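All protein chains but one are shown in place.
== chain A ==
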Amino acid sequence: MKLLTAVVRPHAVEEIRAALQALGVLGMTVTQAHGYGRQRGHTEVYRGAEYTVDFVPKARVEVLLDDDMVDRAVDAVLVACRTGRIGDGKVWVSSVDAVVRVRTGERGSDAL
């Protein structure tokens, strides 16, 4: 099993959800995140005083997947969140050793 993590623009979340649902992915977790990459921060002005905001608001999407779903899921996420401009974010996939559904105790793929 794999964990797909995507840190993306907040407004891309809804499109990612729709795209993954169309693939048959049954759940995901979204958290508000702050960070920066190559885009760095941005500048805000309050009563003439400039503040550099280093950490930009992002959404962090996490999805547990069976191995055979990973490539299609990554492609779907890319299509959903790519604008081509700096700040689109990153997607990465990592291995997961075990998954348990709390309610039933099911393990592995059954728990997804």
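Note that a residue touches a chain if its C-beta (ideal position, glycine included) is under 8 Å from a C-beta of that chain, and two chains touch if they have at least 3 such contacts; residues count from 1.
Just so it is clear, contacts and distances are computed from a predicted model.
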item: Name of the absent chain as recorded in UniProt (options "Spore germination protein", "RNA polymerase sigma-70 factor (ECF subfamily)", "Acyl carrier protein" or "Ammonium transporter"); value: "Ammonium transporter"
item: Listed residues A:14, A:44, A:71 or A:110, member touching the removed chain; value: A:44
item: Footprint left on chain A by the chain that the document does not show; value: 44-53
